[in-house]
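Sending over a structure as structure tokens; questions will come in a sec.
A protein chain is absent from this complex, but the other protein chains hold their places.
Chain lettering (A and B) follows the sequence in which the chains are written, and residue indices restart at 1 in each chain.
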Amino acid sequence: MIGTLTPRRAATGVAWLGVAALLIVLVAGLVRQSRPPVASIRTDRIAPGFALTTFDGQPLSLASLAGRPVVVNFWASWCVPCREEAPALERVWQESRDRGVVFVGIDIQDTEPAARAFLREFRPSYPNAPDPRGEVAIDYGVVGIPETFFINREGRIIRKYVGPLSETSLRAFVQEIAR
Amino acid sequence: MRSGRPWPGRAWVTLILLTALLVLGLVLVDRARADDLEREAREIARSLQCPVCQSVSVADSSSELAAQMRALIRKKLEAGEPREQIVAYFVERYGDSVLTEPPKRGGTLAFWLVPIAGVLAGLVILGALLRGWRANPAPGGVEPAGVNARTAEVLRRYEERVRREAGGPSDIAEKSPGT
Partner (left out) sequence: MADLGIIALLAALVLSAYGAVAAVVGHRRGIAGLRLSSQRAVWATAALVTLAVAALVYAFATRDFSIRYVAERSSRSMSLPLTIAAFYSGQAGSLLYWAWTLALFTAVVIWRGRHRLPNLVPYVTATLLGIQAFLLFILGFVTTPFEQLPFTPADGLGLNPLLNDGGMLLHPPLLLAGYASWSIPFAFAMAALLTGRLDGEWVRATRRYALIAWMILGLGNLVGAWWAYHVLGWGGYWGWDPVENASFLPWLTGTAYLHSVMIQERRGMLKIWNLALIILTFNLAIFGTFIVRSGVISSVHAFSQSAVGPYYLGFLAFTLLSALGLLTYRLPRLRAENQIDSFLSREAFFLLNNVVFLGIAFATLWGSIYPLISEVVSGVKVTVGPPYYNQVNGPLFVVLIALMGIAPLTPWRRASRARLVASFAGPATLALVVAVGGVVAGLQKPPALVGVAVCAFVVGTIVMEFARGVRTRWRAGCDLLGATVGLVRANPRRYGGYLIHLGVVLIALAVVGSRFYQTERDVTLAPGEELRIGPYQVTFLGLSEEVVPGQRIVVAPLAVREGGRYLGEVSAEKAYHRNYENQPSTRVGLLSGPRDDLYVVLTGWDETGRAGFVVFVNPLVMWLWIGGALLLAGALVAVAPAAWEQHVPAARRVAGVVRSVG
């Protein structure tokens, strides 16, 4: 009897395999869950252009910054981590502006009064502009806030960072694009 | 047997059914005419997953990003962009996972084939089983030797009788010359 493959045996075998596979996948799912999400992703694509008007009424476009390394930071006034990283952004910008690095803040999913209050509170000296229809954010594929993109002199996005940036990592990432 | 009161049923049963279904048809037809652009926009939004939500499409999400995406879809449609191009735009930004259905090509083609293969396998197994059963007639199988053979048997006779009286078809009735 042993060794002959009856439909019954085949069906039993399939049932065991199916159950084993399901359980393995679920175990893997549980294990994977406890890993933190990756915050920093290396990418390499041409940065989408944008043309906005800053809160001060100045035009701001990526095209006008061609040839310079650019840090694009998406933020919103209601976003708590954005408050955390705001001082770091300002400080690193002050350090690196002499090397030609440009910082751009883009405010998304916000109301204007709240955004202006945020700017009054943190006083960033780099240009900040609202993106009222969210089109720039969608063009960049922004999902969470804050999200920061590092664009090199050739206009390529080299790195994307999700979540609040610390001063150290921000400095390191700016180093990458300022080379 | 067929004597007794005349049965009024058939005519009005048919009438009621047809009326009900006619009404249904008219109800549905009325809906079929909708603004083309509006419908196209909705269909595109339905095919996209809201990137900041848990399993809700862009069409159904109440999040601000989804609202902005819907507005962008409409804007692109008004600008004359074809549907494929709009969907491709979002896929390029958010990856394949922005689609509510995995693409039927490349790696995810297998995903689509698995359930179809599963159903087909089920049918094949069923066919093989039925054929096998018919090829080897029951070992000791007389009449229903099943669990509640007695009640089943009694019930069967009763049903048979009712059937016969009802003039409805019954395999026993067909064979027995008495009717």
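Just so we're on the same page, a residue touches a chain if its C-beta (ideal position, glycine included) is under 8 Å from a C-beta of that chain, and two chains touch if they have at least 3 such contacts.
What you are looking at is a predicted structure, and each value in this text was computed from that prediction instead of being measured.
*Asks:* Consider the whole complex, including the chain that is not shown, and state which of A:Ala28, A:Ile46, A:Ala114 or A:Ala172 touches that chain.
*Replies:* A:Ala28
*Asks:* What is the set of subunit B residues that contact the non-displayed chain in the whole complex?
*Replies:* 4-5, 7, 9-10, 13-14, 17-18, 21-22, 24-32, 34, 38, 42, 46-47, 49, 53-57, 59-62, 67, 70, 95-102, 107-108, 111-112, 114-116, 118-119, 122-123, 126, 129-130, 133-134, 136-138, 140-141, 144-152, 154-159, 161-162, 165-166, 168-171, 174
*Asks:* Need a quick check: the contact residues on subunit A for the chain that isn't drawn.
*Replies:* Per the touch rule, subunit A residues meeting the hidden chain are 8, 12, 15-16, 19, 22-23, 25-30, 32-33.
Operating definition for what follows: only the chains that are shown with their structure count from here on.
*Asks:* Which positions of subunit B touch subunit A when the two form their complex?
*Replies:* 51-52, 64-65, 68-69, 71-72, 90, 93-95, 125, 128-129, 132
*Asks:* Mind pulling up the subunit A residues that touch subunit B in the complex?
*Replies:* 7, 11, 109, 133-135, 137-141, 143-144
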